[in-house]
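Every protein chain of the complex appears in place save one, which is left out.
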Amino acid sequence: MATEVSHTGPSLRPDPQPPMVGGKHSFDTMTDKITSVIFAVTPKGWIFGFAISFLVLQVLLMSITYLLYEGIGIWGVNIPVGWGFDIVNFVWWIGIGHAGTLISAILLLFNQTWRTSINRFAEAMTLFAVACAGIYPLAHMGRPWFAFWLLPYPNTMQLWPQFRSPLEWDVFAVSTYFSVSLMYWYIGLIPDFASVRDRAPNQLLRMIYGILSLGWRGGSMHWHRYETAYLMLAGLSTPLVLSVHTIISFDFAVSNLPGWHATIFPPYFVAGAVYSGFAMVINLAVPIRHYYGMKDFITDKHLDNMAKVMLATGLMVFYGYGVEAFMAYYSANEFERDLMMKNRVFGPYGLFYFALIFCNGLMPQVLWFQKVRSNEAILFIVSIIVNIGMWLERFVILMSLQRDFMPSAWGQYSPTFWDISTYIGTFGLFMSLMFLFCRVLPMISIAEMKHLLPEAHVHSHNDSHGHTESAHGGSH
Amino acid sequence: MDAPKTKIYGLVAEFETPTQIVDAANKAREAGYTSMEAYSPFPVVDLHEAVGFKRTKLPTLAFLGGLTGFCTAFSLETFTSGGAPSFVTPFLPDWFYYPVNIGGRPLNSWPAFIPPEFELTVLFASITSVFGMLLLNGYPRIYHPLFNVPRFSLVTTDRFFLCIEAKDSKFDLQGTKQFLEGLHPYEVSEVPE
Amino acid sequence: MSSMNMKEKPVMDLESVLNKLENSEGKQYWRSLDELAQGEGFQEMIQREFPRQAGEWTDPVTRRRFLTLMGASLALAGLSGCRPPGGKIFPNIKDPEGVVPGKSMFFATAMPLAGYGTGLLAESNQGRPTKIEGNIDHPASLGATDVFAQASVLGLYDPDREAGLTYLGKPRSWDDLVASVGAELKKSPKGKGFYLLTETITSPSLVHQLENEFLKNYPDVVWVQHEPAASDNGINGLAKAFGSPVQPIYNLKSADAILSLDADILSRGPAHLRYAREFSSRRSLENLDGMNRLYVAESTLTNTGVKADHRIPLRSNEIERLAFLIAFHLKVHGVAKPKGLSEEAQLWAKVAAEDLSSRGKGTTLVVVGDEQPESVHVIVAAINEKLGNIGKTVSFIDPVHVRAGERSKSLRGLVDDMNSGKVNTLFILSANPVYTAGADLKFADALKKVPQVYRMGIFHDETSRICHWHIPDSHFLESWGDVRAFDGTATIIQPLIAPLYFGHNFQELLAGLSSRPNRDASEVVKEFWKTWYESPAQTALRSSVPFEKFYRKSIHDGVIEGTKSLAKLVKLQIEAVAEVVKKFESGPEWKEGSKDNLEITFRPDESVFDGRFANNGWLLEMPKSTTKITWDNAAIMSYKTAVELGVSLNTEKRHELEDGVYRSPAKSFGYTGGEHGRAYVDTIKLSIQGRDLVLPVWVVPGHPDNSINVQLGYGRERAGKVGTRDVGADVYKLRTSSDPWSALGIKAVPTGKQHVLACTQSHHYMEGRHLVRSGTVAGTKENPKWVEAMGGEGAEHDDHDHHDHAGHDHNHAEHGKTSLSLLPEVISDKYAYKQHKWGMIINLTTCTGCSACVVACQAENNIPVVGKLEVTRGREMHWIRIDRYFEGNPLKSNTLKAHYQPVPCQQCENAPCEQVCPVAATVHSYDGLNDMVYNRCVGTRYCSNNCPYKVRRFNFLQYTDYASLSMKMVNNPDVTVRSRGVMEKCTYCVQRIRAAEIEAEKRGKLKAEREGRDLDRAKDCQIKDGEIVTACQAVCPSDAIVFGDLMDPNSRIAKLQKKVANMNYSILEELNTRPRTTYLAEVRNPNPKLDNSKKGHA
Partner (left out) sequence: MAQVFPRYANVLTWVIIAGVVLGASTLGVAAMVFVRSPYSSQTQIAFTQPIQFSHAHHVNGLGIDCRYCHNSVEESGYANIPPTKTCMNCHSQIWVGSKMLEPVRESYRTGKSIEWNKIHRLSDFVYFDHSIHVTKGIGCASCHGRVDQMQAVYQHGTLLMEWCLDCHRAPERYLRPREQVFNMGFQPRDLKQADGTPHTQATLGAELRKKYDIRSLIECSTCHR
């Protein structure tokens, strides 16, 4: 039935590839290993980690409360630098998110089986990162209580949003991105909820996960529709994830500001997003596989692959910087040139520019070496540096604001305590959610992992054999 | 044909490998059983065809969903910002039409309207495919007779089940039981309704 | 609203005022409001009177800085007639006649400053003065005003004025006071031992009262005048030169070449508004050949210096030498060539002198600042005489203020008398000597020796604190009076509102002490003018008009005809000149300035003057025209001097800061000390004769080397809530009564500490961008198209087709033709501008950077004061800012060129801000305005980011003060009061446009109706050109701002745009934003012999 195989195209089905599961595992042991995390007594380490994150989360709540009470004047933003940490962090978090979708969607389309063990928490990461990001556009408004004016609905003013504004596009892009990622993540979870349900030690858990699983039974037709939906979602979220960061980059590219007004932005923003995203995945994967002893599922091969992706996207980003500089020179537009020289490179924030060149451009070159890629410690550090680098990138871009067309209006920006506390706070939110996720949800896709085992294969010769047998049986 | 005393949902046979269940399904189909379903911990190659199902309509639904999304965004943007052609505008209700001169841009700045159109297309398509999948599969359905079979809980771990339902015209308790046992299952059990 | 309508309901206004304030009914009307004020219902109404929105005071510093309310109840007198409040409506008992509810009215009055009056029209909204305009008929205004007049309304409502009449801190009644003063006077038969200390007085009625009533009854009373910011050198010098004290009146209109010696004629002095207007009339781009030439030699960079064609910075004590040098070149009565002065100064003098002498007699003018010593005035008088200017470009009148020439001297005498115990009683009227008297006088100590001191003043300030009696004075908008202008023209000051803070009137006190005690001020004034009217000199007047009519007309017009002083025939006293020359030549050798021979110069501050405005937020926050510093004064010096004194100009050093402004992680730039807002500068300790003072250093290119300029009026200890705490430093502590304007032998030592200055623009250079396009007359003759050509360079290396497009495109934009955009033009379809297309032209050639527009805009548009800390964060709210750029080598002061460029919202047709607003809070209107809809704004600040001109302002915090009630009264009811989190910007005063539009529509409608035909908007509803005047345009003394309808071919702006099309450009035109606000290039008229800008344009 080769035709059938082709019509479904890439799928959850295993292809002949180097095994991505280490150790000796059967369906049973695998399911057991992954679900056991949920049924186990809460580990001390977890409680500790969660407590910390939750504490930091309170910093966020505090900062937001004070912000709402006083107004964004408590931040460092000013005229001309109307956007500061708020948008920097917004873009940074959104960027982080992208790896999740990329891993679960694009790699699926490309039939990369090594995605299976990391896509689940990569997707979780996406959701949580987007949640963190979502805070900023709301908080950075002068009058957040009117945020709903950005939504199109028939109101008593008969007014509608202004659809030419990139910020309005953001509303659509980010909300779509979040909801699609959420659905994608959830249907991925359904069969696993069922597994948890069926292994749950007590009635309560059975009920909770029973409801979450919607009563999944794994019928053949269910699986067929499930696969189809899953694939379509993958197909949809691939352009989606690209569009989202493209649109984010439009916030800058559409404006007329030197340093923002550049066509290179969409591609290199997307690349940058994936770049930082993978860095973050590594930052999460390394401790998780350690702590929960999941080295068998998240193998060194996984880290190696991710490192390669980082290297690739890193180079794209680096190229982006090059193009920016070149275009500034080649456009022969004095404003672009001045921006490059008098603001970015040798301006007040020159230091940050060089730092970012190092973090994103030079340092990651070490990933060329197999030795580095296979050393999770170094990998971990490299990823952290890359994340810092990507943050710096956004910061430097935002700082284009401080010296644009009219020297008389040139200004400077420096964050205040509240800028920083808000940023730190979002980590609290992110980590708290991450901890909860690891605790109560199967952090690796069980159903999909099962494919990676040889037993999952149907021996097609049995097919014909089966036919004859049935014929034979019929003669009885 | 004699109906069974205790109302039962059907008979379920448990198998241990994907290969077995595919064989079993094929045989059952060839034996003329129609209302049956095979259950597995993970999608098994073409099992649904073995059981005798056709391809799903889901993609068509998703396409329609996407189309709706696009149209929604398009009309929203074009009409509210007064960009619709003049033969349409008279028919627009007041509240759906507020033309203003935005920085000298045309009322119908279609290039600027593309991003939301794209996003809504994706959103609607995704929603239809996800909820379409669930509804077609009849989920949520947290009670199901099969759950009355204790060993059925293994379906999410490593066992494969073929269930022939009582409503099948060809179904009769004894015969079908024999037929199923003829497929060398690990065990055959009745599914009480 | 516009200057036109101002004069529309004359008599009516007058009557209503008289009604209000004269007949008992009127009094009733006012008092009833006071009583009303006690009821809590009224309070609630006040709460609702202005938008109440969420948000309380947030930034503690701002809170401290901003005026907060005391005694609200009385402050609210006159409010109840306003727009109906939210909860309750309080109708009048009886509508005041002639007052149309909801319509504002204008009343002519005048503002006295240092004795001299400027004619004003005060706008009243139902009894609330809210805005000041200039009085076109007044010689010292010509329709313009200065910043002080604009800010006076804020001063009126200033809650810190609320002190009450007290004796030793206990409340007293007016009658107690009159009795007590009377008693003091009677202590000795002729009032011996009673001293009266006043500021400069020009008020005819007051002078009459003093001299013909008060001093007649008490001949031994000693009357002393004290005016810290005025100098008598001029008058005394001219007294020498001409034998009798006279005051000069210049006629800049007919002067082809002007040499100014340390005289800031364009922005200081009682006539500067007029002079600026006259000067600009000779800088017209439409008539380049008629352009005059201005030489300026000055001791600190002034607005006049910035506008000069040739400017040479000299130490104050070198100016005299320069004057003699020029006199020598002009062969004035045996002046020998003085020694000294630098090479270039000598060349400069030579060329200037040649230029002056080469022109026809009486076509030139030499002016000298009052701060310069008498000798200079004498020699300059001689020069003018030599040049035949006397009677032509300069004429002389009798001094306008009484007892001319004794202001500077007499205070010392008073102090001596106080110390020697001769003074039993001292009555201080409005002057604040404890703060302003020279440090050498130790006035406070002397004052303590006087048994009984009365102080009548607006504020309970440094002086009041150590006086026995404090009598609250009334603001000029609250009281009757009269005042004379620089040329003697008298104006009657009429009140627009009952005294808010128990203010009283000195003339009523004098009346009380006189034989006919119960006359109120209005009667006193009227009485005087009646006697004047009946005086033999006025026979002609009497025959033409009855007194009542004449008096009312005088009040209404704001000028009293026949009061202008006549020019005096003067004769130069040769021997006096000779004597001066001899004295000079036998005088001390010229010593070159060096770091050991420093000079310090004292000048009144352009924001707080001599300190009297130190509590006025608008003025304090107004960036000073050349330094752009707000909320502070500084020691201004040249780059060279700063380096020599060892001031560290590297602002990266992390020193302890006085105030807790957070540090910028960024390094700052060159000697400019940081950018927009925050400037970390070293402080320096100045010491002279054992007195020292620490001041922040501010380097100004083009300041003379080895000279330090400091500004008076800061560091007040008792100014009020706004001006008291660490606002600048008190340089009076360094100033002696002997040499009040400049002193030698000062020591300057850097402290090594840093200070944060709130500076709105410290980036000095244009970075080679052609924002200000500056050229010369000669250059323009060579290449009339240079302005456009510069535009090309503006996008210099820009791909050339593109630029050409931009270039032409701008011109086309006017006709709405081609476009750089790929999209079709909106303008061409249903949004074609049908009737109006408002536009503005700002003339950089005439703009003197005086900042009147900045404050006027603040007053008109309810722009909040944000305080120093917020300014240091780059969050000032001014809708129009005046950019100042320097050109030339900071090390070579004399090569310096400076430019001013007022930048309001450019009202782009392709507005970048609008496109990016997600909620359409800023959009275009049918007449092409870039509307800003505050109530729709959610505050994403994207518009500001995308604005190439950075003219948008954002309420980062709750800046508008909803807390203090009296501050609400200054708000313009026609403009929304913005709350926190909302973007705002210049709207071309849309409230005025819409008001005029409504009037025009009504006019047209009624016209059509009368003629019984259909209305034809284009014909019937026309808005006269000049009917709409923006706040900035109205106040501009140099007429640099023109606003009007670009679609009306006969409008002034349209004509101008056609006439000088080659000079007309828009900033950053290559961005294709198509600004409605365009600029006329800056053209100077340098002398080819001195022209150091070789090419056509600088």
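To keep things simple, chains are lettered A, B and C as they appear, and every chain counts its residues starting from 1.
Everything that follows uses one rule, which is that contacts are C-beta pairs under 8 Å (C-beta built on N, C-alpha and C of every residue); 3 or more make two chains touch, one makes a residue touch a chain.
Note that the coordinates shown come from a computational prediction; the quantities given were computed from them, not determined experimentally.
Undergrad: Would you list the chains present here that the left-out chain is in contact with?
TA: Taken over the complete structure, the missing chain's partners among displayed chains are A, B, C.
Undergrad: Looking beyond the chains shown, say which of C:547, C:590, C:765 or C:934 touches the absent one.
TA: For the chain that is not drawn, the touching residue is C:934.
Undergrad: Among C:153, C:923 or C:969, which one is in touch with the chain left out?
TA: C:923
Undergrad: So which bits of chain C touch the chain we can't see?
TA: These residues touch the chain not displayed: 28, 31-32, 35-36, 39, 41, 50-51, 80, 83-95, 100-103, 923-926, 929, 931, 933-936, 974-977, 987, 990-991, 994, 998, 1001-1002, 1005-1006, 1008-1009, 1014-1017.
Undergrad: Can you name the residues of chain A that touch the chain not displayed here?
TA: Given the touch definition above, chain A has residues 154, 156-159, 197-198, 203, 206-207, 210, 215 touching the missing chain.
Undergrad: Mind listing the chain B residues that contact the chain we can't see here?
TA: Against the missing chain, chain B presents residues 94-95, 98, 100, 140-143, 147-153.
The criterion applied here is as follows: only the chains that are shown with their structure count from here on.
Undergrad: Just say which it is for the chain contacts: an open line, a closed ring, a star, complete, or other.
TA: Contact pattern: complete, every chain touching every other.
Undergrad: Could you state the distance in Å from the CA-based centre of chain B to that of chain C?
TA: That gives a centre separation of 78 Å.
Undergrad: Which whole number of Å gives the spacing of the CA centres of chain A and chain B?
TA: Roughly 28 Å, centre to centre.
Undergrad: Per the centroid of Cα atoms for each chain, what is the distance between chain A and chain C, given in Å?
TA: It comes to 58 Å between the two C-alpha centres.
Undergrad: Where in chain B do residues touch at least two different other chains?
TA: 102, 105, 109
Undergrad: In chain A, what residues contact two or more other chains?
TA: 159-160, 162, 164, 168, in rising order.
Undergrad: Considering the complex alone, what residue numbers of chain C touch chain A?
TA: 55, 58-59, 662-668, 674-678, 761, 763, 765-769, 771, 795-799, 870, 873-875, 881, 883-885, 901, 903, 912, 915-920, 936-942, 944-946, 948-950, 952-958, 980-983, 1067-1068, 1071
Undergrad: List the residues on chain A that touch chain C in their complex, please.
TA: 70-74, 76-83, 140-144, 146-147, 149-150, 157, 159-162, 164-168, 171, 251, 254-257, 332-334, 337-338, 342, 347-349, 401-402, 404-414, 416
Undergrad: Please output the residues of chain B touching chain C within their complex, sorted ascending.
TA: Residues 99-107, 109, 111.
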